[in-house]
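Can you read through this structure? Questions will come right after.
Every protein chain of the complex appears in place save one, which is left out.
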Amino acid sequence: MRIICPLCGERGAEEFVYHGDATVRRPHPDSSAETWNAYVHLRDNPAGRHSELWYHAAGCHAWLVVERDVRTHEIFAVTLAQDVALARRPVTA
Amino acid sequence: MSTASETFPREIAAPAAAVSTRPAQPFRLAEAAGVDRKNLLDFTFDGQRYSGHSGDTLASALLASGVRLVGRSFKYHRPRGILSAGPEEPNAIVELRDGARREPNTRATVAELFQGLTATSQNRWPSLRFDVMGVNQFVAPILAAGFYYKTFMWPASFWEKVYEPLIRRAAGLGRASGSHDPDHYEKTTTHCDVLVIGAGPAGLMAALAAVRAGARVVLCEEDFLLGGRLLSERRMIGNRSALEWLREAEAELRAAPECRILRRTSVFGVFDGAYGAVERVGDHLPVPPMFQPRQRLWRIIAKRHVLCAGSLERPLVFGDNDRPGVMLAGAVRTYVNRFGVAPGRRAVVFANNDDAARTVADLAAAGVAVAALVDARAEVTPEISRIAEAAGAKLLAGARITETRGRLALRGAVVTDAAGTRHNFDCDLLAMSGGWSPTVHLTSHHGGKPVWSEAKAAFLPPSHLPPGMAVAGAATGDPLLADCLASGAQAGAEAARLAGFQTSLPAIPETDGESAELQPLWRVRGGKGKAFVDFQNDVAASDVALAQREGFRAVEHLKRYTTLGMATDQGKTSNVNGLALMAEFNERTIAQTGTTTFRPPYTPVSVGVLAGRHRGHEFRPTRLTPTHDWATEQGAVFVETGPWLRAQYFPRPGEADWLVTATREARAVREAVGLCDVSTLGKIDIQGPDAAVLLDRVYANNFASLPIGRVRYGVMLREDGFVMDDGTTARLAGDRFLMTTTTANAVSVSRHLDFCSQWLWPELDVQMISVTEQWAQIAVAGPRSRAVIEGVVDAGFDISNAAFPYMSCAELTICGGLKARLFRISFSGELAYELAVPARYGDALMRRLMEIGKPLGVTPYGIEALGVLRVEKGHPAGNELSGQTTAADIGLGRMMSKTKDFIGKAMAQRAGLTATDRPVLVGIRPWDRAARLRAGAHFLARNVENLAANDEGYVTSVAYSPALGHWIGLGLLQRGTERLGEVVRAYDPVRGGDLEVEIVSPVLVDPTGDRLRG
Amino acid sequence: MVEIGLLSRSPLAAVLQPGHYGQPGQDGLVVQERTGLHIVNLAARRGQGGALAVAVQRSWGLELPTTPRRAGDGRLAFLWSGGAQWLAIAEGTGDLELSLKDRLGSLASLTDQSDGRSVLRLSGSRTRETLAKGLAIDLHPRAFTPGDTALTLAGHIGVQIWQLDDTPSYEIAVARGYAGSLIGWLLPAGEEFGITVLPPG
Partner (left out) sequence: MAKTRYSIVQVLAQAFRGQRGWAPVWRDAEPKAQYDVIIVGGGGHGLATAWYLASQHGITNVAVVEKGYLGSGNVGRNTTIIRSNYLLPGNVPFYEHSLKLWEGLEQDINYNAMVSQRGVLNLCHSDAQRDAYARRGNAMRLHGVDAELLDRDAVRRMYPFFDYDSARFPIVGGLLQPRGGSVRHDAVAWGYARAADQRGVDLIQNCEVTGIRVEGGRAVGVETGRGFIGAGKIGLACAGNSSRVAAMAGLRLPIESHVLQAFVSEGLKPFFDGVVTYGAGHFYVSQSDKGGLVFGGDIDGYNSYAQRGNLPVVEDVCESGMALMPGMGRLRVLRQWGGIMDMSMDGSPIIDRTPVDGLYLNAGWCYGGFKATPASGWCFAHLIARDEPHEVAKALRLDRFAQGYPIDERGAGAQPNLH
């Protein structure tokens, strides 16, 4: 599998470390036990398009959000995780 | 671009008369396109000497020498000869070479001949001609597909003791050498615009088109010659012989700067984004050339791929179609035209298509008598009649071969014609053709299913090809040479265009006319004898029928039940025939029946080449500490800790074992001073205004409050609430920390920090980088450590206890200006320091400290002693941080902050993690002080049965404590903290041990910590 | 460098001896260990990337690369080494970290890595083919040119490589502890082309 790191360019997946579903969000500390359990354990695990976290371990050390079809391994988009994270939560002063 | 593999150019040889005293080659013809008759080679088969020429395969040389019988089949041990002339060969598989280089199951049809080659037949005993297991042929009625599932069940104990060993001995093919492979392998990666697979007419045209467009092209050809079927046929391209055209095409490609031609290179798999190919660099030589590997793995990363893999001929299914001398018609032409070998003296040709008439013509041209052309079709073209007539062959249209004769070699065949009349022919060669199957294997490695074409009677490439792939040539199902040239050119040009180049279609040369008309014939009915479908695995038409009868009707069931297509050839010649028969028995179409899944590798690939150089010591890289060379000089014994090699202990002459040494070293630390390289601990430089914030979120305890110049022990959890890692973190400045991690977790902690700072809390202004390798860090531990440190710190730095107390850190200079970092931390529980210098000075610093410490009794110690010291102090380490323990389990519960959020906090509250019956950290000592403890023993109360229900925990770490004079240990014990003083058993049946141990505090030496603060 | 009482030692001292290796009479690969390099990692503080680039431009007249490139020359170069992260590499004496600190102030976090990395210079007509046996990236001149850099793997070892010129010559940096293993891969890989190992310099 070839992943196009937004910083380094296209590389083989062997340079990366996989972390799983990128759609789960770390809950607020006071969230219910159920919410925490869902965050840590439960996954949609869809057979199709999957948004997931990869780490460019042998490259730039960036965490990436990769949009991939898990049936075909086709990759649609790769984004810096930091950018995704910043976009979804405004910086608090 | 030329590669190493091309340093042995082989011209297409002009025929030359052979003059030699070597064994004769009675079947060698005068003309051969592909062998060098001037160059004679000796080889042996089953110990018998033979000769051949360079350019021969083992198969062609054996045929030239008149050898027919080359192997025995898998199950019935039927005598078998050479069926094909390529990678699809099911019968002629041999053990090539001997000794440690023995290669079982080597197809004689692709093994290139070299001087001194030795080959041995396999799966026979005592000899190929007289094989005892040949009796299986006569009990064949019992040994039908799947018979073993129905029997061997009584008595139950007999299966493993009697039946299975018998089955195993009878099964299997060649023998593994049992020795370590003496050759080496390597891997390489190449990138290109267009990868062309196969260098037949289609592949050559594709490569030419792409190269002319300026694309970077890689052309892979499995064979040692380029040309594909052109080498096997007598054809014309553009008014000259196809071989001349081939020579020109090859010359143009060779001269092209951006074309890499890889011969002897099989593309074996289509993976996501990369093709795998194996180049047989040295397999055609007695031993690989100096500095060259035996084989090389190519990972080919190409923008576009053109598959021009050609097609494979199908056998016909008729009674006793497996006798040595029955051969594929196309292979017969290959032997005649390319190798200059007559595979027989008198032939019968049996076919269902127009193509086979070529075999008649070529045999005749080579002087081989053709007794008959048996065409299964009721009507044949005038052209075919003309060819048969010219060859003097009797043409039998609408006829079938219903019987063959001969045991170790074919002697004759019986033809039954349309009227039912039997014609008996003497012959030693039977050339058969059931049509051609496009070589679509690689097209379906991504899961696409090949599509059956009724018109072409073949499976064609799936509509969903692997991304970037195009197919050309006979692999598309359009096998006519003119079409192959055209589709190759078209696909090559298109591939280059899609890769971003301007292209124009090359001119397509004219060819001589031909026809590929065919009428399927899936089996000959009413014949005698077993009609084989899968030759190697002895699957006959009757087995397919049996599978159908028993309900194994899906193709995949058929395959698994009968083993059809599961042999070393992976059904290259058998799959289509097999499933066509299943379709017939099921009364369904072939399209409805479908085909089994094609999987890599296309042809078998050695494990060695897939490993490359990564074996033995080179299996994984070795990470060395800055003092490694010094430790080597000291005679250190090293131990693998992850990628690192660390000094385990430093034996002195006369010390009986590691325990004596480690004990001495540990004692020296307690009594004087010791030195240990601790550079392997992960060190992470954390900077930025939010550095403290990040630390507070990743550590369970507080770090924002840590003063500059101080160090704090921290514990971090995983988000699921279990302990992830521990270590000390020093505050070097308001916005700068130096975190240390365990050696084992250095990489994963770094990654975790990046995760936190980039993904969880991207707004934090914090920068991190590993400095593990930048600093050599030496622990100086023991009551006299201060004196040693004093010897190196530069004047002006006060290391008195008052000025530099326990848990201090400082940046300073030593040895006359060398920048260094000093930490007063202690894993040993003694007064101790860790001194860090830029790694290049680590070696010299160690020597200097040794020198300074000499009068103080300084002793280098390894990680064994380190372990002793930490167990004495009850510090948790790897064995306690098993990923299954909570902070509370290992006595660190109080470190979990109640006032802030941190990773793992929420999940650590779960019932299971806070349950009161969780095993917790305790110390242990043997009741009998002389006894030795062992880690891994389980705790059981004294008077209970040895049952899991009574299991209360286990011993995590042990050490012989020089300070206490007996073994001690740490363990996890249910309600352990309440049980100090209790005696329990450390039960260790796997090592024959059952000891009584006393539960004590984990901290057994200096529990008040006076020594460490002194 | 300060005059100090300790001798430095290369991690390659025991494994890389000058001389000729492999195929006699051929020099497909020339290897030299680089010594005397100052390497400082520079990571932009949050939101300071622009200001940092300006400061670098003003101080040294170099454009801080925002893609995997190297700006500068042998005396001082800024080598992209990740998002908002660079290695400043300088030859000679003088305290690089200090001079960076002076000019860049708190725009970046600075970390000395001079000892964290071993650097080799590789050149010779078969360098690309040798490297291809370990590096999976495309070093073809159409894909990788002088000034380009990449962080990647050589076999199982993490490396950073950058191209110096069209000869082609490259420098390749590896974590110090793995330097020996890198040589353990490189020399066998280059043997078939002939290798000259030069004295460190």
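Note that the chains take the letters A, B and C in the order they are written out, and that residue 1 is the start of every chain.
Note that contacts are C-beta pairs under 8 Å (C-beta built on N, C-alpha and C of every residue); 3 or more make two chains touch, one makes a residue touch a chain.
All of these numbers come straight from a predicted model, not from anything done at the bench.
Colleague: Shown chains touched by the missing chain?
Modeller: A, B
Colleague: Taking the full complex into account, find the residue in B:199, B:907 or B:963 that is in contact with the omitted chain.
Modeller: From the options B:199, B:907 or B:963, the contact with the absent chain belongs to B:907.
Colleague: Specify the residue from the set B:129, B:169 or B:464 that touches the hidden chain.
Modeller: The missing chain is touched by B:169.
Colleague: Using the touch definition up top, pick the residue from B:549, B:652 or B:854 that touches the left-out chain.
Modeller: In the complete complex, the chain left out is touched by residue B:549.
Colleague: Which listed residue, B:310, B:527, B:612 or B:876, touches the chain dropped from view?
Modeller: B:612
Colleague: Over the whole complex, note the residues of chain A touching the chain we left out.
Modeller: Considering the whole complex, chain A reaches the absent chain at 1, 12-14, 18-21, 33-34, 37-38, 40-47, 50, 52, 54, 68, 70-73.
Colleague: Which positions on chain B touch the chain that was left off?
Modeller: 74, 100-105, 123, 139, 141-142, 144, 147-154, 156, 159-160, 164, 167-169, 171-181, 183, 185, 187, 269, 271-272, 274, 276, 297, 299, 445-447, 542, 546, 549-552, 554, 556-557, 560-561, 563, 566-568, 570, 597, 599-601, 604-608, 610-612, 614-620, 622, 639-641, 718-722, 724, 878-879, 882-884, 907, 910-915, 934-938, 946-948, 950-951, 954, 987-991
Keep in mind that, in the parts below, only the chains that are shown with their structure count from here on.
Colleague: Between A-B and B-C, which chain pair is linked by the larger number of C-beta contacts?
Modeller: B-C
Colleague: Taking each chain's centre as the mean of its CA atoms, how far is chain B from chain C in angstrom?
Modeller: For chain B versus chain C, the centre distance works out to 32 Å.
Colleague: Measure off the straight-line distance from the CA centroid of chain A to the CA centroid of chain B, and report it in whole Å.
Modeller: Those two chain centres are 29 Å apart.
Colleague: Provide the list of chain C residues touching at least two other chains, using ranges where the numbers run on.
Modeller: Counting only residues that touch two or more other chains, chain C contributes 85, 136-137.
Colleague: Send over the residues of chain A in touch with two or more other chains.
Modeller: 12, 61-62, 80, 82 - these are the residues of chain A that touch more than one other chain.
Colleague: Using the touch definition up top, name the residues of chain C that touch chain B in the complex.
Modeller: 2-11, 13-14, 22-23, 41, 43-47, 85, 108-109, 111-117, 129, 132-133, 135-138, 140, 142-143, 155-157, 175-178, 180-182, 184-185, 188-189, 191-192
Colleague: Please give the residue numbers of chain A that touch chain C in the complex, ascending.
Modeller: Per the stated touch rule, the residues are 7-9, 11-12, 14-15, 58-62, 80, 82.
Colleague: State the interface residues of chain A toward chain B in the complex, per the touch definition above.
Modeller: 1-2, 12-13, 17, 19, 26-27, 29, 31, 33, 36-37, 39-40, 53, 55, 57, 61-63, 72-74, 80-82, 85-86, 89, 91-92
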